[in-house]
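Of the protein chains in this complex, all but one are displayed in their positions.
On to chain A.
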Amino acid sequence: MSESMMRQATNISRNQLISVGTSFGKFTKSKKFKLHITALDYLAQYAVYKIWIKPNGEGSFLYGNHVLKAHLGRITDDTPQNKGVVIYSMSDVPLGFGVTAHSTVDTRKLQSTNIVAFNQADVGLYLREQDTLFAS
C-alpha cells in the first residue's frame, strides 16, 4: 500500500473504513502468523518452492482439499518436507498455498492417493468464506 493511499485513508473514520491495502494475514492467539489468501499475489511472485497441479486436480484443491499425488503435475526439485509452497495450475495460475507433506524425493515413492501438500489457503475461499474472510 502506498503512503499516499494511507494518508487518504485517514479521512475515513474507523467504523466506516472497511478495507484498505492488502491483508497478508493475522496473528493467532498462540502468536503464530496465519497467512491470508489475499497475500497470494505477493507470495506467488517470490515463491521459492512451487507445486503445479494437473487440471483434474484443480477443482478438488479449490474446494479446500489437500493436494494428492495423483494430481501432482510438477514440483520444484529439492523441496524439503514441511515447507511452505505456492500451488499453481498447469497454466501457471496461482491457486493457493500450502505445506508439503513430503520432500520431493519422498513424493516419488508415494501412492497416488497420498497427500503431497496440505491446503492452507486457496482462491476458492473467496467464494466459500466471503462473509468471514475479511472480518477483523
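Before moving on, here are some points about what is shown:
To be clear about the criterion, contacts are C-beta pairs under 8 Å (C-beta built on N, C-alpha and C of every residue); 3 or more make two chains touch, one makes a residue touch a chain; residues count from 1.
By definition in this document, contacts and distances are computed from a predicted model.
The listed options are "Protein translation factor SUI1 homolog", "Calcium and integrin-binding protein 1-like", "DNA replication complex GINS protein PSF1" or "Nucleolar protein 2", and the UniProt record of the chain not shown names that protein "Nucleolar protein 2". Of the candidate positions A:S30, A:S91 or A:S112, contact with the unshown chain belongs to A:S91. Residues 1, 4-5, 8-9, 11-12, 15-22, 37-38, 41, 58-59, 62, 89, 91, 93-95, 122-124, 126-127, 130-131, 133-135 are the ones on chain A that touch the missing chain.
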